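I'd like to ask some things about the structure below.
Note that one protein chain is taken out, while the other chains of the complex remain in position.
Chain lettering (A and B) follows the sequence in which the chains are written, and residue indices restart at 1 in each chain.
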Amino acid sequence: MGTALEVKGVNKRFGGLQALNDVNLNVEDGRIHAIIGPNGAGKSTLLNCFVGRLTPDSGSVLFHGKSLLGIQPHQINQAGVSRVFQTPEIFTELTVLENVMIPALAHRDGIFEFNALKPLRKETDIRKAAVDVLEDLGLGDKQEMTAASMSRGDKRRLEMAMGLVQQPKLLLLDEPTAGMSRADTNNTIDVLRHIGDSRGITMIIIEHDMHVVFSLADRISVLAQGTVIVEDVPENIKGNAKVQEAYLGGAH
Amino acid sequence: MLGLNGKDFLAWLFVLFLVAAAPILLNPFPEGSAFAQFNAGYPDLMQRFVIFGIFAIGFNILFGLTGYLSFGHAAFLGAGSYAGVWMLKLLTINVIPAIIMSTLVAGLFSLAIGYISLRRSGIYFSILTLAFAQMSFALAASVLTPITGGETGLQTQLGDPRILDAAATGGNIPAPSLFGLEMGHSWKVSVGDWLWTFNAGYYLCAFIMLIAFYIAIRIFRSPFGMMLKAVKSNNQRLGYTGINPRPYTLAAFVISGMYAGLAGGLMVSMDPLAGAERMQWTASGEVVLMTILGGIGTLIGPVLGAGLIKYSENIFSKINDNLLHTWFSFMPDGVENFMVTIVHPFVGKGWHLTLGLMFMLVVIFLPGGLVGGLSGLYKRLFRRGSHAQ
Partner (left out) sequence: MELSAILLQVLNGLDKGSAYALIALGLTLIFGTLGVVNFAHGALFMIGAFCAVSLQKILTISFTTIDESKTDFLGNPAQIHTPYVEKWFGEAVGATMIDWAVPLAILLAIPVMLLVGFAMERGLIKHFYKRPHADQILVTFGLAIVLQEIIKAYFGANQIPAPAPDALIGSFDFGVLLGFDPGTIIYPYWRIVYFLFAMVVVGAVFAFLKFTTFGMVVRAGMADRETVGLLGINIDKRFTIMFGIAAAVAGLAGVMYTPINSPNYHMGMDFLVISFVVVVVGGMGSLAGAVLAGFILGILESFASMREVIQLIPGINQVVIYLAAIVILLARPRGLLGRKGVMES
């Protein structure tokens, strides 16, 4: 099995704060890899380095052998890396369905397509793909709603739908279940597991909810103060002394 | 129908009806009656309605959909005008090549300016477009006089070569025409006390405006249009979704520039004179105001906004005290004079005051412009669903 994402020696400094300190990470193809760690450990910063929102000061990020650094966010996405944001970044003025059709069109047509005279309603394939994903995530009856008028939890699911509809090779999920009810969280776990199994999508999940992490992850990296302190299979993480120290030490 | 959904097709048919019947609809008052002053059914004004309608429809494709507020679109209208006059001078007095060339030249010009200006967003973008347009205006009025005619403007002349027609050597300067049908030609029909003028130039403009409006509807309802709305909603997210927003906004910029050029081409086809002041920031500002007034991002709003501003400008400015006295003559003398004094500051030379007040009243009481405000009002009155666009 090959390596999907290879992160080597990534450093990022914000003024006096060393946010990421020599981070190394290997994510294997088709696996679900969780990154956990106390608040401020640099998890979101790390994800930002993968999608072009931040550029590391040094180090390399290779996706199937090709560097993701120094290229535009849309190029990264077109390479097959989709991100689900922690705080929903959706197109609030558009409908739920349109929100999902946009990434679906991007997946099919690339970074730009001049189809100014083609009616949107004739894009039946795109619409079907979007509706399918929305139904998977329990948003089937909310297609025509304006995205702004949805509840917080629904916005998070819409975020996920926008990522999933692209059938990415690598899906980056930043706290996908934060703020969701227990039932919704379990549903999300099922959806992600189903997608991981059936389509073989590689995933990186940042998550605080250990229930989610241990239900899904094949491997876990523990990040503390910008450094990966442990990387192992879930069974070995639970009892790890370093991990407990990182959480307890970071909790006061 | 025509690739439009039912509602859009009805909207288009409605506009078709309005522009086709405009010479009748806009002349509701009998000739010579006290309110004939409010009649707007004369060719010159009707042409302006539809030409500025085209300008505003195009501007709305950029501003309404993407949210990028250009303060320099008059430059494209001006460039289109100059290109059009040159075609009338050099090639033929037939307006078709002039209109096509106006659109193309404005397209190229907007491609260059848009390419640079779209490197910035928000107010920085607005100021870049403003700066380019003001430079174009200043240069057209001074250094570029050989091409633009400077401050006097560029117009057709007797000695123009007109390769396809052969130059006119004597008589009048040939008037712009469509395969021999002069744009100034009108058919007058009089029914009772009413007089209707059906003008060839107006109907050409109206025909082209209907096509322009149709294309705008198609753009609004296309995947491309949806991407433009997404640019306005969350430009950055679009990048993380795998879309490069830049070519989309540039395409919208060029399309709206071409609409402006088309409007300029039609202007010179109706009256073959192009002046530099057409490029000034006030002209760019006017189309911004038309769009906001009518309703940003709505299909029909910009047309209404253009119509309202042009109507006020032409009608209110022509009302004088004599006319006011005839209107209020049924009142006792004292009251009559009082009414004339009250109304006087708002008409004639004071029509700007009416326009300014109108802007303020619309934006205060009708948020979302005429279309947004009126549909909001309608919904509140009749408590209808919440999904209208």
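In the analysis below, a contact is a pair of C-beta atoms (placed from the backbone, for glycine too) under 8 Å apart; a residue touches a chain by one contact, two chains touch by 3 or more.
Note that the coordinates shown come from a computational prediction; the quantities given were computed from them, not determined experimentally.
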Option touching the unshown chain, where B:A230, B:M279, B:I296 or B:V371 are the choices: B:I296
Selected residue (touches chain absent from view) among B:A40, B:A74 or B:L128: B:L128
Absent-chain contact - pick from B:L111, B:A138, B:L273 or B:L323: B:A138
Touch with the omitted chain, as defined above, among B:I116, B:I211 or B:I342: B:I116
Touching residues on subunit B - with respect to the absent chain: 67, 69, 116, 119-124, 126-128, 130-132, 134-135, 138-139, 141-143, 235, 281, 285, 288-289, 292-293, 296, 345, 350, 352-353, 355-360, 362-364, 367
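Definition applied: only the chains that are shown with their structure count from here on.
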Centre-of-Cα separation between subunit B and subunit A, whole angstrom: 47
Contacting residues of subunit B [partner subunit A, same complex]: 3-5, 215, 218-219, 221-227, 229-230, 232-234, 236-244, 247-248, 251, 255, 387
Complex contact set, residues of subunit A against subunit B: 51-53, 72-74, 77-78, 82-83, 85, 89-94, 98, 101-103, 105-107, 109-121, 123, 126, 144, 162, 166
